[in-house]
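Right, one structure below, let's go through it.
A single protein chain has been omitted from the complex, and every remaining protein chain is retained in its original position.
Coming up: chain A.
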Amino acid sequence: MTTSPIPDLDTTSRRRGAGWELWRGLSGRVTRLLAGLHQTWRRSLQVRVVTITLVASSLLVGGFAYLIADKITNILLDNAKTDVQLRLIGGADYAAKQFSLYSQAQEAQLQETIDGTVNYLAGGYPQQTSGVVVAITAENEDAIEPRTSPAVDVRSLISPELQAAVAGGHVANQIRTGRLTADGETTKYLVYGSPVPTRFGQVELYYFVPLTLQDQTAGQARATVVGTGAALVLLLGLLAALVTRLVVTPVRVAARTAQRLSAGLLDQRMAVNGEDDLALLAASFNQMATNLQRQILRLEEMSRLQRRFTSDVSHELRTPLTTVRMAADLIFAERDEFDPAVARSAELLQAELDRFEELLTDLLEISRFDAGFAVLDAEPTDLVPVVHRVVDRLSGLAERVGVAIELDLPAAPVIAEIDPRRVERVLRNLVGNAVEHGEGRPVRITLGMDETAVALTVRDHGVGLKPGEEKLVFNRFWRADPSRARQTGGTGLGLSISLEDARLHGGWLEAWGAPGQGAQFRLTVPARAGDRLTTSPLRLVPADATLPFGGAPASSGLLAIGPGPGGALAVGPAPTPERRAEVGS
């Protein structure tokens, strides 16, 4: 049976901890509430207008209500004062007359006369209670007993200051709160005092008039004014809400319609009611939408026509091309029999026909994308064999230009729901580009994966990309150096098609590059078809990328170079940590 103080401490600390928890919970809730309110305030025009109307009208109505209630109270009080003052003056006059019959305070019947006077001034009959109490005191005459009618103790209501003022020969008044009878209620009294001159000295006459009625009336007036004010404020708020609603609703409808329009529902229109400003807005909006729609449709039509034209041209070219091809193949097969100049022409013809055919295929592919006919044929596929296949296919070219292709593949299969044909095409394109621009340096292919995504990077160490070119590389027929002749087989559409393929997967195709450091392209696709990508398992900026002046590259990406103080160049971390061309689906 031992009790150690530790549990107590524990309890205290626990209690403190509980209090802290409570406080945190509360403050958290308050903060959340405030944040919610703030958000509502920012978002809803109606809330703002109503709140401002409520506040402004409350201030105005409150001020008015205060003025009116104050005025009413003052009038009531002034009336009561005037009334009592008249009674008091009359009473003092009467009392002075009554007491003028006596020349000594000790005189017989004086006390009786004081009683009678007090009773008379109080309304004649003590039992007749109008609530008014009349008192006569004699501050300086000990022989005279103070009298009140009805007989109650009024000393608590006569403050020393008032007593001094009246004893000093002044008519004075004061409002006091008190209770005259033991079982009575605490009441506000208007205490009015006047000196009564007599031959034996001065006595003081006091009237105590209850202000119950005035208080009640003032209270009622106040309640009425406050009630009316509150109703007015509410009404104004309601009115503001209604008016705002009248304005905001069409605006909201317009916003919604605009959103739908922007979402492509071009035949969305606003309802036009009446002929007011809002109707004008709706009509103008509708007109604008109609114009936009017409324009968009026209452009779409034009675009469609263009694509159709491309597709048609490609198709139409195919048939003659086949014929030309067959003829060219024949000539090419027979080239040895021609003189060397013609044989050379046959070879050229064959090569250009290959390019032409390739271009035509790419054009057809891109026009298929443009026409929206491209369909993803996704199936779970191991990417590792795909990489190997591509490398195998390009190994000949690599050997020809002397580029080593390095692979960094995981040991385990990398399975994702992809269209293997398209991914292979993308990869072929990327690796082909890397080998082509590798300038004899090795090209590295890395395959990475996490729970949600699969990524492939292709790194080369060629001339790299100039700033801004990361996005341009995906443009159709874009060349880093337009003057450079097309020596190698690229059609200028490869990356565009790859980008479209990546998009079709819901994935990203991004590029990084720096002059002299080569470039890296990254393809990221979701592990399951249709999922939304958030991150990529591999970095876009390669780990070996270096910054100018030997800065640490890997951690913070690129540096910004810009004008510094004193005309010098300043080099520092770029405002955006990663400069990358991000292409979302």
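In this section, contacts are C-beta pairs under 8 Å (C-beta built on N, C-alpha and C of every residue); 3 or more make two chains touch, one makes a residue touch a chain; residues count from 1.
The definition used in the following text is that contacts and distances are computed from a predicted model.
UniProt lists the omitted chain of the complex under the protein name "GerMN domain-containing protein" (options: "Dihydropyrimidine dehydrogenase", "ABC transporter ATP-binding protein", "GerMN domain-containing protein" or "NADH-quinone oxidoreductase subunit N"). Across A:18, A:33 or A:55, the single residue that touches the chain missing here is A:55. Contact with the undisplayed chain is limited, among A:229, A:464 or A:542, to A:229. Touching the chain that is not shown, out of A:173, A:314, A:429 or A:520: A:173 (per the contact rule at the top).
Residues 37, 41, 51, 54-55, 58-59, 62-63, 65-66, 69-70, 73, 76-77, 85, 92-94, 96-98, 100-103, 107-109, 113, 116-117, 120, 124, 159, 161-162, 165-166, 169-177, 188, 194-199, 202, 211, 214-215, 218-219, 222, 225-226, 229 of chain A touch the missing chain (whole complex, contact as defined above).
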